[in-house]
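All protein chains of the complex are present and in place, except for one that has been dropped.
Showing chain A:
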Amino acid sequence: MKLLNKALLMDDDAIRRAITRIAHEILEKNEGIENLALVGIRRRGVPLAKRLQEKIQEIEGTTVPLGALDITLYRDDLTTLDVQPVIHKTEVPFSLNGKKVVLVDDVLYTGRTVRAALDALIDIGRPQVIQLAVLIDRGHRELPIRADYVGKNVPTSKREVISVRVMEVDGEDGVSIQDMVD
């Protein structure tokens, strides 16, 4: 199966503006940074969470704690996959107890990744509240999950693929939509 580029949805400026807006929304909704923490879902959620942390630091002058979550061990489809996922480390170097945690990921699709991330977070500690921030919401939910903060809503068909690229992982920033071609 090949992928055919269809359109560029966001360039680096658009991503930067989305991050800035989400940072403001997080601060507004939580009335500041008290007890706030950011946790990115590996892999591309982590650099996005880092950028949100930097933006919040810029606005408020204080750094909020940042963690990285690997959800491989919490997936419900491990034994049906042909390719074995490599497990990376979960690094949450602070207590989650009583925190307002903003979970950060690149794309929200079926909701299964977020469900797994919620399980993983709850095994590490007991946050006061968990909110969800995503760069792209492409729809097609299979679970009752919705994001609190969305960079861009993109209605898609299931034959389309959303490709998020971030500088820290892919060497460039951009979001594009691709078609699956048999």
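To be clear about the criterion, a residue touches a chain if its C-beta (ideal position, glycine included) is under 8 Å from a C-beta of that chain, and two chains touch if they have at least 3 such contacts; residues count from 1.
The criterion applied here is as follows: contacts and distances are computed from a predicted model.
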item: From "Aspartate carbamoyltransferase", "Carbohydrate ABC transporter permease", "Cytochrome c domain-containing protein" or "Sulfite reductase (NADPH) hemoprotein beta-component", the hidden chain's UniProt protein name; value: "Aspartate carbamoyltransferase"
item: Touch criterion as defined above, residue of A:D13, A:E28, A:D82 or A:D182 at the omitted chain; value: A:D82
item: Chain A, residues in touch with the chain not shown (by the definition above); value: 70, 73-76, 78-90, 119-120, 123-124
